[in-house]
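Dropping the structure in here first, questions after.
Left out: one protein chain. Kept in place: all the others.
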Amino acid sequence: VILATTAVLAACGGGSDDGASTSDSSADAPASDSKKKVRLAYVAAQANSVFKSIYDGVNEIAQKDGAVEIDRLDTGFDPTKQFSVMQDAIASGRYDGMIVVPLDAVGLVPQAEAAVAADIALVNVNSQFGDSFVTVDPQVEGQVGSVLQTIENIGTGQGELIIGACKDIDPCKVGWIAGDAKLPFEVYERKIREGLVAKHDNIELVTFLDGGAYLTEEGYKIAQDLLQAHPDVNVIATAGDQMGRGAELALKDIGRLDEIKITGEGSSKYGVKAVRDGRWYGTVTYAPLETGRVAADLAIRAARGEKLSVGVNPVEEAGFPQTFNQDNLKEFPADFAGEWDT
Amino acid sequence: MTALSLSPKKAGMAALRDYGIVLSCIALFIALCFASDAFFTQTNLLNILDQWSGVGIAACGITLVLIVSGFDLSIGAIFALGGVVAAKLAMSLGVAPGLLAGCVAGLAVGGINGGLVTLGRINPFIATLATGTMVGGVSLAISAGFLVTVDKDGFDVLGRGQLLGLRYSIWMLVASLVITGLILHRSRFGRYIYAVGGNPEAARLSGIRVGLVQGTTYAVAGLTAAVAGVIAASRVSTGQADAGGFNFLFDVYSAVIVGGTSVSGGEGAIWRTAVGVLLLAMIRNGFNLLGISTVYQSILLGAIILAAVSLDVWSRARTTAS
Amino acid sequence: MTALSLSPKKAGMAALRDYGIVLSCIALFIALCFASDAFFTQTNLLNILDQWSGVGIAACGITLVLIVSGFDLSIGAIFALGGVVAAKLAMSLGVAPGLLAGCVAGLAVGGINGGLVTLGRINPFIATLATGTMVGGVSLAISAGFLVTVDKDGFDVLGRGQLLGLRYSIWMLVASLVITGLILHRSRFGRYIYAVGGNPEAARLSGIRVGLVQGTTYAVAGLTAAVAGVIAASRVSTGQADAGGFNFLFDVYSAVIVGGTSVSGGEGAIWRTAVGVLLLAMIRNGFNLLGISTVYQSILLGAIILAAVSLDVWSRARTTAS
Partner (left out) sequence: MFRGLSRSGALSTPREDRTSPRVELRAISKRFHGVSALADVSLEVTPGSVHGLVGENGAGKSTLMKITGGVIRPDSGDLLVDGAAVSYRSPRDALADGITIIAQEISLVPARSVIENVFLGTEPTRGGFVDTDKLHTRFLALCERVGFELDPTEQVRLLRLADQQKVEILRALARDASFIIMDEPTASLTTDEAQRLLATVRRLRDGGTSVVYVSHFLQEVLDIADTVTVLKDGQLVRTAPADGESQESLVRAMLGRPLASAFPPKRPPAETAPVVLECRGLARGHAVQDVSLTVRAGEILGLAGLIGSGRSEVARLIFGLDRAETGTVSVNGQPAHIRHARHAMNLGLRMVPESRKDQGLVMGRSSVENVTLAYLRDLSTGPLISLSRERSRASGVLSDLDVRGETSSAPVSTLSGGNQQKVVFAKALFQAPTLLIADEPTRGVDVGAKESIYKILVDLAAQGLAIVLISSDLEEVLGLAHRVAVMRNGRLVAEFPGDVADAEVMSAAFGTKAAR
């Protein structure tokens, strides 16, 4: 794995300094002459802008390569549909590689295995195939790559933001707005987040509200109720920049935007700007573009015969810290503006 | 149902019959007053109305559809369409035309639904399932990136602005309730809706244009759903292809049916829908104010709905018997 | 509906009447054979059946519920419950008892639904909406929101094992269709279902236990939904509280209704449900094989459903009218 990873690092040339190096490296990659045509399937929910940015990353590499075609297969947010989409895509025999955003960690494992068996270069992005939420490495035998932040990374990020936001506030009352607390990964993240926070006795988690649904609209409504029930909160922490934005609206309504700190997740364009403008404390960093680039690069090279099995954390890959907040702005490139729309 | 066409004696009886769900509502209200200090505050109550204005507005339209014994699965998609169209056109044509266009889009889809169900004689479930799916695709196509952010000022007035201390959204909700209420309980068209829903054959024999009546209710439902979507989009200055959807659909129907409007048609009332919306709104608000855990939320929600409705059923039974 | 109870001449007529949806199905099949080489391959066809076995099995139960003019919104939640219970108990009690328990859990919830609707006289929409919500909470409670992974070998046989070259899931699907088909079209109970759905009062006067008949159909629906959930859990050796849900609910009802079983009760047939499932399955499969873009997918999906059903409506009209 070490070797492979370095190969990737080489391949994506530290990622953040654009894709130029990427294309070079894949150009003078061993089998450069064999510019075999490659057809990739990008299997994800289309109505989601994080997944769209990932696609943009994939597309960027494909364009540079020239000999790569991509089909976007939509799965909605329906795991069963994704199951059949994958199965059918495999059966169709059209694809050399497949980049998937799994909607169901374990439910899709059979299809992941089927893809491998049909020797399709399979890369999972954003979330994993398999029941371990703590490793970046591919969990399905023979899988080419896995590009994601583990729930450990995310949960830690969420925790650090809360801790940072509460720094020298005592007691610091925190209200949490979940996206959908029924989703397994949120459940796991919560464990990690609250584990971290528990170590700081100035912090008090006063309420945990579900139903943000990753929509600004819903986040707004929940924030309204949260502020009614707990007018004395110091921090509103959210599982997504969409809800963060909703919370901001709710605070604006009652003119308390400057009293109460907001944290989000995803380093969206809006979120990053809000942090830079000082309206939010921070947001957990995502790197969807980098995710797409790395995934595409792995899939393409594997499709052209390289033997790979790589796990990559795109945020590290891009050289970003785990969170983007008031206290670490400088550690990010000046032009870092977030990659997706809320 | 309509207390209006009843003699004093009957009105008394009806009142008693309809006691149930209102009672449940009041009971819950009192319970929440004690459970949380934050509940019975002006802000909170206004918040609730604001939050549920969209569901309430669409519920008015769906009430008509259900009474005429139709069904509309496309309102979730129409909700999204309304927002996306409004946002998109607000950017190109300007705010007012944009908002208007959003509503018109919904009206149009509703009209198509009506046409398919009446002229096409296609089962409403399928017809609206199909149009819903198609509309979803259209919203995606329009919004391309699935998110349309509007930076024109004035666009968010509808969703966030106030008039006499009340949000426009709330005024719209009140307006929808009053208008559909008058239509349903006072106008000829309302009577035709009940007649067509209760016994289409009888309606036809009485010279009522059954198809026209049904079709119109679908159009109204489409309009109300779109209005709800436009308000939502305006509130966050964003049109979004995945707004609304199942959850919206579910909230709307839950509200209407919990209120006591029958799915089998011919029976129902707007005030029932209003009560239904309030009931659900209070439950959810209560959960958030009390910060009840997800697990208990679902179990409690179910239990409360059952309790509320049983009371309704029970009181109705008591009055229709003897 | 039931071709089984028709005299030869009538059977011909019925065949003609029911031509429509079958024709649509065949047309689509042929179209797909030409459109994609991958379609008409053993693997792909078996894949389709495997993918849709869950929906198909639950659809059998829902067909009964609709014919008795009921409705069940809780099957999505029951699907999840079945999986979670099966997984949880498989770990503690062992594989076989686990799987069995999963199914029993569904049967139980279905029974409760039946009780609420018949004894409690609560509108089926609300009753099952409520139980669905509560069941969702229960599944969450059981699994604490985490995945319930089963490492006992043998657990995944049901979902992945084969018999005579066919997945068990497919065998289960066939079994459900045959059994419910026999019940509905050949057994006393089936007749009672049609009678109760068509005219409860007349059924009652004929000495039929109306409530019992209705209640039983809900129990069956609960069972079938749970079986589907258990198969799904077994396929991936994991129970998940967030499985099933709206999407499952939607697929099941789409299939049944597209098949041509009326939501207003008293009409319908199992073979119709089978055709409905096949139709949806082939459409989705076709999209995936041809890699059609989302926007066009949703629009096409809607269009095809409309076309298929219109043909059905049209051919039925042609035969009933003179």
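Letters are used for the chains, namely A, B and C, taken in the order the chains are written, and counting of residues starts over at 1 for each.
Following the convention adopted for this analysis, a residue touches a chain if its C-beta (ideal position, glycine included) is under 8 Å from a C-beta of that chain, and two chains touch if they have at least 3 such contacts.
Since the model is a prediction, treat every value here as computed from it, not as a measurement.
For the chain left out of this panel, the touching residue among C:93, C:144, C:157 or C:202 is C:202. For the options B:48, B:134, B:150 or B:195, the residue in contact with the chain missing from this view is B:195. In the full complex, chain C touches the hidden chain at residues 4-7, 10, 13, 182, 186-189, 191, 194-195, 198-199, 201-209, 266-267, 319, 322. Within the entire complex, the positions of chain B that touch the omitted partner chain are 1, 4-7, 9-10, 182, 186-188, 191-192, 194-195, 198-199, 201-209, 266-267, 322.
Here, only the chains that are shown with their structure count from here on.
The centroid of the Cα atoms in chain A and the matching centroid in chain B are 36 Å apart. The geometric centre of chain B is 29 Å away from that of chain C, both derived from CA atoms.
Touching two or more other chains at once are residues 136, 140, 145, 294, 297 of chain C. Those residues of chain A in touch with two or more other chains are numbered 46, 181-182. Taken together, the chain B residues at the contact with chain C in this complex read 71, 116, 120-123, 125-127, 129-134, 136-138, 140-141, 246, 250, 253-254, 257-258, 262-264, 294-299, 301-303, 305-306, 309-310, 313, 317. Of all residues in chain C, only 36, 38, 41, 43-44, 47, 50-51, 54, 136, 140, 144-147, 149, 160, 232, 235-238, 240-243, 247-248, 251, 284-285, 288-291, 293-294, 297 touch chain A in the complex they form.
Contacts from chain A toward chain C in the complex involve residues 41, 46, 71-74, 76, 78-81, 83-85, 87-89, 91-94, 104-110, 131, 181-184, 186-188.
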